[in-house]
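Every protein chain except one is present and positioned as in the full complex.
What follows is subunit A.
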């Protein structure tokens, strides 16, 4: 399991307190929590709502409006595949198919071993050198199915070394 996924009300309260003074603080708060924990624990919604004097429904509505925010813990590695036009023109449709098959999951799902969460993304700004994927904060271009397999091997082997 992802260590980050442990839900810690104290930490969340700290993040909220450090950001709530900002005008329009909700997005910065949500980013802060998700950066620290990997997701936004549903139990933190009332705490956020309290701090910025909005209803829980409003906060929940914001979280679910944006593709980036999630209410469930992600896998250890967050993988995004660009499915926008410029990458399509360079073979991303085949890549998408391959990635899903290799990981055995569809978009918005996490592998059973909780190693990978897969999300679609619409353009990473690397449109001249696609197909492009994002692995956490690393963006990788000119990905082929073969290169993707190597990458997955690399990512999963390092994981074993760390443990």
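By our rule, a contact is a pair of C-beta atoms (placed from the backbone, for glycine too) under 8 Å apart; a residue touches a chain by one contact, two chains touch by 3 or more; residues count from 1.
Keep this in mind: contacts and distances are computed from a predicted model.
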| item | value |
| --- | --- |
| Name per UniProt, for the chain absent here [options: "RNA polymerase sigma factor", "Aspartate carbamoyltransferase", "Cytochrome c oxidase subunit II" or "NADH-quinone oxidoreductase subunit F"] | "NADH-quinone oxidoreductase subunit F" |
| Of A:33, A:47 or A:87, the residue in touch with the unshown chain | A:87 |
| Contact set of subunit A toward the excluded chain (per top definition) | 23-28, 30-31, 52, 58, 61-62, 65-69, 84-90, 93, 121-130, 132, 134, 137-142 |
